[in-house]
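A single protein chain has been removed from this complex, and every other one stays in its place.
Going in written order, the chains are labelled A and B, and every chain counts its residues from 1.
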Amino acid sequence: MTNSATALREPATGSAGRRTGLLGRLRQVEPVALVWLVLVLLLLFLVVAPLAKLFMVSFETQDTGAFTLSNYLTAYGRARYLDALVNSLILGLTSATISVVLAVPMAWAVSRTDMPGKGITWAVVLGAFVMPPYLGAIGWILLAGPNSGVVNQLWRAITGAEGAFFNVYSFEGLSLVIALHSFPLVFIFVKAALDLVSSEMEDAANILGAGTWTAMRKVSLPLVWPSILGAFIIVFLETIALFGTPAIIGIPARINVVTTQLWQFFEYPVRVEVAAAYAMPLLLITIGMIVVQKLMLARKGFVSQTGKGGERRVIKLGPWRWALFGWCACVGALSVAMPLLILVQASFAKAWGRGVSLDNFTLRNYQLLLFEHEMAMTSIWNTIWFSAAAATLAVLIALLVAYIVNRRLVPFGEALGFLAMAPFVIPGIVMAIGFYAAYASPPLALYGTAAIIIFAFTARFLPIAYANSSAAIRAVHPEMEEAARILGSGRLHAISRVTAPLIKKALLGGWLIVFIVASRELSAAIFLVGPRTRTMSVLLYDLSEAGNFEVLAAFGGLLLLITLVFVAIGMKLVGRDFMLRRS
Amino acid sequence: MSRLSLRGLTKAYGKLTVVDHINLTLVEGEFVSLLGPSGCGKTTTLRMIAGFVEPTAGTVEMGGKIISAPGAVMPPERRQMSMIFQSYAIWPNMTVEENVAFGLKLRKLPAEEVRRRVAEILGVVQMGHLAGRYPAELSGGQQQRVALARAIVVKPDVLLLDEPLSNLDANLREEMRFEIRRVHDEFRITTVYVTHDQAEAMATSDRIAVMNAGRIEQVDAPHLLYTRPRTRFVASFIGRTNLLEARLENGDIRCDGFAMKALQLDPAMGGANRPILLSVRPQSIGLHCGRPGNGDGRPVIPGVIAQRVFLGETWDYVIQPAGSDMRLRVTAPPLQVHEVGDPVWMQLDPAQVAIVE
């Protein structure tokens, strides 16, 4: 008995010993290493796999999967397809240029001068940023439809002219409408950079004989050149990835672009392979632009390197400040006030071209959406919870990555940061097609589920969350945590008790920005939604097919209302400029 | 001929008067420093001269013409001045050459001349070999040289410098002081130099205007400022000193424990009996183990070593004179060692004692 007992006990102690060994070793591993591993896997899943899959698929034969180059031949084998590519490039460049022209004077005025009405200018930028681009497009159709658009009707009434003053169904119309909703990006980037330019930089030019305008032209603006260029590239990328506006304005204007062409590759038979091949040059263009940017900036130094020194004073403009204010007001009218007013009017109208009159007034559009349209309410709910989930996920991942990268906790941490920032330069629609190619089919079979949309949104907006979290973490000196750790607090404990409270506000701000941009995202959702997972933007797009602008306007009004509620929460909790701050 | 005059120059922000009725005149080619602690109004004064700040009262004149007065300020770009800034304000997006050529191009000089003058001035500041570099590729001292070259290449009527060396480390600062003075000797540009560092002001300036709380306390050549400070502030701000309260009584200066003839200090000294303040530099006091002779009329004060600190080049003693609760600081060479508590005798040199009102 005793013998067998010991015999039994022996292996038991043996295994117990091994276990403590393993446990001991596990205990030696800082939890941060496990977090790191999880993050790597997550980023692979969200960013790398969809793009890798997209790249591979572009060389595959449908069904068999055999290697082929024929997808590329098909994708570029027709003049029309190439035209679409060229159209997109020109459109991107035009819209980005208009955005820069609109926004840079505004940014300079708000950042450096004594222009009046800075508060209103902020509101304009915020408004244009919050309004989904396709909604602005609808507003502009109502404003500048060649025959019934309000602007053109007024023009004819005043001048007695025959033709239209401005036809929204044109290349100019398309690029202007896009720019009117992209310029806030330029504004945010350029203003943040201008805020860092020390007044002494301008003083130095003044004292050497340069007046205010020369100093601005030769010194201030060149100093923020990287920001202008960066914002230009972002607007360019956003524009070529835009789906809603080209579909709504571009089709009647007979302008086929990359996104509407990609959509056509999803017609029966669905040719993901060709779409993937067609999307590749977008990535090449992106890479090309970044290379050009690097070359252009080369060895030069810019504001970021010298930002610390010197005070900043406002430049007195005299009467010119009213001219600048006029410019800002003008942009505000075009981008926010006019489209918004006309949308509100249309949402209560029976027919949008008939103007404001009692016999044209109806609540029917709202009634249809709120009480008769089964999907409208569901889509509102979808929008809110998908966006909230994506924002939470993105901020969480971004925070952890930012922490690991900034505190240099693991070797090659920068690689994580790079992956988190990569989606910034990938057109949203390419990302969506990557997700479709990688995760729609079994084994994951995520197509049509809420998960795939949440993941796509998370990946798409991860860079925003990352930039935000990274800035927040950098602002907390590591010694704050070290002080806690030396008093006996573990790393995770120190993070949760010391770091987290310090960056709470910044994170909340980041969360809200991701939430708001996700709530209006169309390109990334359009290929991934199922019957019950349609978001407001997708439903808006579906509704827009039949050109029923009155109902669209009403639905857009609801979307804006929801967004504004969240913006208001953000302003209350985080501060007035939380959406426009860039650190 | 006077080139630059400040007359009653005043700047107030609301109730706060930052610069209070300043009068200062620079002759052509003169190098004057505005020296004072931070917040004394020196930079504001400089910015008023440059035309960046409008005066609340008073004027700035150049060659007899008023260029700044309340409500009438000639903009900086028309003043034919140049300025070196605390942050250098070297434009990081331009090469050294482009930075220096900026002012010349604005003056619409022919390209050939611009090239020649840029090359010339870069030679003067020993930066010719780095003309193609960007500022980010330069050291702090090199950036400072670029700023200097950029400011003088336009041959300004007045050169303004706003704490230009405060961002450099100690060794470079010393080097650049001499550099600035050398360039000034070469070009003789009328210069106003703002600094809070007295050594800098001393090394570079023809005259120094010491400023405090918006006013000029004293304007003098550097050595006079040191040896003959006229206010308590100047005496204590320029070098270290012992300030002793004394009385002027019938031509005698009476202090706690010793007395001197007023004429020994200042031949012009005289007037009514009144309390006065004496400034005695620590290094002007002789320190002896035994009572020295008093043959040449130098007052001797006995005392006890209260504290001492060895600073390497000198001993820094704090001495309590007998029968007084004053504390006097005295510096002595390294080999002159006294222990705390030792009795010592201090001997004053009346020629090195200044009377401060």
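Throughout what follows, contacts are C-beta pairs under 8 Å (C-beta built on N, C-alpha and C of every residue); 3 or more make two chains touch, one makes a residue touch a chain.
The working rule: contacts and distances are computed from a predicted model.
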The complex's invisible chain, by UniProt name, from "Multicopper oxidase CueO", "C-type cytochrome", "Thiolase C-terminal domain-containing protein" or "Extracellular solute-binding protein": "Extracellular solute-binding protein"
Shown chains touched by the chain that is not drawn here: A
Absent-chain contact - pick from A:Gly160, A:Pro411, A:Gly488 or A:Pro531: A:Pro531
Residue touching the undisplayed chain, where the options are A:Trp352, A:Phe455, A:Trp511 or A:Phe566: A:Trp352
Candidate in contact with the missing chain, chosen from A:Phe266, A:Trp320, A:Tyr366 or A:Phe424: A:Phe266
Among A:Val125, A:Val190, A:Met289 or A:Leu543, the residue in touch with the chain that has been omitted: A:Leu543
Missing-chain contacts mapped onto chain A: 80, 83, 145-149, 169, 247, 250-252, 254-256, 260, 264, 266-270, 272, 350-354, 359, 368, 372-375, 436, 440-442, 445, 447-448, 527, 530-532, 534, 542-551
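Quick note on the criterion: only the chains that are shown with their structure count from here on.
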Centre-to-centre distance between chain B and chain A (centres being mean Cα positions), rounded to whole Å: 55
Contact set on chain B toward chain A in their complex: 50, 52, 75-79, 81-83, 85-87, 89, 91-94, 102-103, 106-107, 134-137, 150, 154, 160, 167
Chain B contact footprint on chain A (complex, rising order): 198, 200-201, 203-211, 214, 218-219, 222-223, 225, 299-303, 305-306, 309-310
